[in-house]
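Got a structure here, written out as structure tokens. Questions coming.
Only one protein chain is missing; all other protein chains are in place.
Per-chain residue numbering starts at 1, and chain names A and B are given in the order in which the chains are listed.
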Amino acid sequence: MSDRPAGPVRLALLHWRIGALNEMQYRLNFWVQLFNSAIALATGLIAIALVYGHTTSLGGWSQSQLLAVMGVHIAIGGILKTLIQPNMNRLMQDVQEGTLDYALTRPADSQLMVSVKEVSLWSAVDVVLGLGVVAWAANDLRGDIGLTHAAGFVFALTCGAAIIYAIWLSVSTLSFKIIRTDSMMQLLNGIYEAGRWPVTVYPGFLRATLTFLIPLAFAVTVPAETITAKINWWMVAIGFGVTVLALVGARAVWRWGISNYSGASA
Amino acid sequence: MANPIEVEGLTKTFKVPVRDTGMKESVRSLFRRDFKEVRAVEDITFQLTPGEIVGFLGPNGAGKTTTIKMLTGLLHPSTGDARVLGYQPWQRDRDLLRRISLVMGQRNNLAWDLPALDSFALNQAIYGIPDEDFRFRQAKYIETLDLGELVTKPVRNLSLGERMKMEIVGALLHGPEVLFLDEPTIGLDVTMQRRLRNFVLEYNRETGATVLLTSHYMADVVALARRVIVIDRGAILFDGPLTSLADRFSAHKKLTIEAADLPEDVSRWGRVLERTPFRVVLEVARESVSTVAAQMLSEATVTDLSIEEPPLEDVIDRVFTRASDDRAKN
Partner (left out) sequence: MTAPRTEFSWLRYYRAGARIGFQRDIQYRTMTFVFLLAFLIEPIIYLAVWQNVAVSQGGSVGGYSAAALAAYYITWTLVRVFNLAFDPYAWEWRIQRGRLNDFLSMPIHPFHRDFSFFIGGKVVWTALWLPVAAVLTLIFRPEFNLSLFNVLAFGVAIWGGFAVRFILLYLMGLANFWTTRASAVFGVVIAGELLLSGRLVPLSLMPEWVDSLATWLPFKWTFQFPIEVLIGRLDSAAVWSGLGAQLLWAGGMGIALWWGWKKAIVKYAAVGG
């Protein structure tokens, strides 16, 4: 047993392991999750089929390409539901009830503590399903895609997940000041739904909002672009820049939040 | 007039799934579940007469709340019968529900975000309380409990004690004839507990309502009830006047003596609980109290002597310890 406190990666892995082991007991939840995810996937596929029953190109995207967008959306949604949302909900609850002290009185970074404490294991089904859809769509477009695209995809996907994390953390941190933020989380979830479709389908200023204000474009559309050979490597680079900005910004918001924290029951 | 509460052989058994640890058991449990039967309430019988206030005492899990739930229609019994104002509570007859009231401690029926007054107005509509009765009672209760300015504040901004006062008011606006109180003073400070008790007492005196009260606090029971029913592990251990409780279950009394010339060793008179040079407190067997007292009076120049029942908490404690010891032996 080392006598140094665990580094951030090890801490994260430890928490996730505990959370996962805990949930493994409830195996029925896996089947329920699979069922619900299957229904959601079927609905999404039907929606796409409906659209492409009336047209061959939506905002410059073919059906297979759109499937890739949906796949990425589901996969990142899965990461959101597995690793991010449980922690954000826990954070807001702790702020409301004044029980955040566990994160603040341990010899580890507070942002890390609140970000890795909870895990919703079975939601990972969505990650698998989403990537499966992406693989299927990529298969349809075979010949256009090579190893560089795949690598670019993984990179863009990681950046996408990081952007989503930064956005969700920042909004949840607002709960330090505005105790009841559930409505805002609901709004965020609604906005995430907009990422189901490529941002090119949205009119002018909505598209701008989803690119610059709440960069869903870089979270969902760009990764989908990489794997469907619509790729513009500049976008991936900018996406990386946006990711860094988002993470730095989220960190700043977090530091501000913590310094404001006084315990809701005071 | 018939008894407002009649309970006859009431029994409630729950089936609790048994879950074993281990991989093999978890797999098995997917296909077949083993159940264990838990007897929450076992064949209890009692009646309350009109206007009576009865205290229901028992440790956690004794079956008090289960009984109350059966009497308010929230739970169906497994076997046995119960009647409240002549109705079987689990039929949930509207007319019955209009004539009873249930108050559970630390729970709220009032709208959280709105002033209590608004919830009272809703209660008037729910119970169909005639206007004059409603206005009269509302004004009276608000005055008695000194709630004047608090009724206009959102309930969530009130302290626990203030909220419980509001709950009780809301529960009594429709003038129930039978009142069920489940741990009503839990979590409240001493002054608040006393206020609530007095309020319930006054209501009982003025309307002749029948009250069944469960509580952890002996003070609640002592203040309100003349009769107690002691329940443990679903069975009634005692049903009778409060004053007989100590007689029945306690073998000892507490003897306090003050004298300037107390002998060194007083242990032959009883178990020494406290000892200072001029004062001793002894635990003496019930039967021997008068002999010991006489002896001490003759052997010392006693300036003060008092004989007390042991605190009821200790009595009850002993009842339950003895009950579980008996079970352990069998």
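Going forward, a residue touches a chain if its C-beta (ideal position, glycine included) is under 8 Å from a C-beta of that chain, and two chains touch if they have at least 3 such contacts.
Keep in mind that this is a model prediction, so the values were computed, not measured.
When the full complex is examined, the chain removed from view is found to touch A, B. The hidden chain makes contact, of the residues A:L104, A:A135 or A:L187, with A:L187. Considering A:A40, A:L131 or A:V244, the position touching the chain not shown turns out to be A:A40 (whole complex). Only one of B:Q124, B:Q193 or B:S250 touches the chain withheld from this view, namely B:Q124. Contact between chain B and the unshown chain involves residues 1, 14, 50, 66, 69, 72-76, 90, 92, 94-95, 97-102, 104, 107-109, 111, 113-114, 118-119, 121-122, 124-131, 133, 154, 174-175, 177, 207-209. Of the residues in chain A, those that touch the hidden partner chain are 28, 32, 35-36, 39-40, 42-43, 46-47, 50-51, 53-55, 57-59, 180, 182-184, 186-187, 189-191, 193-194, 196-197, 201-203, 206.
Operating definition for what follows: only the chains that are shown with their structure count from here on.
Each chain gets a centre from the mean of its Cα atoms; for chain A and chain B, those two points are 52 Å apart.
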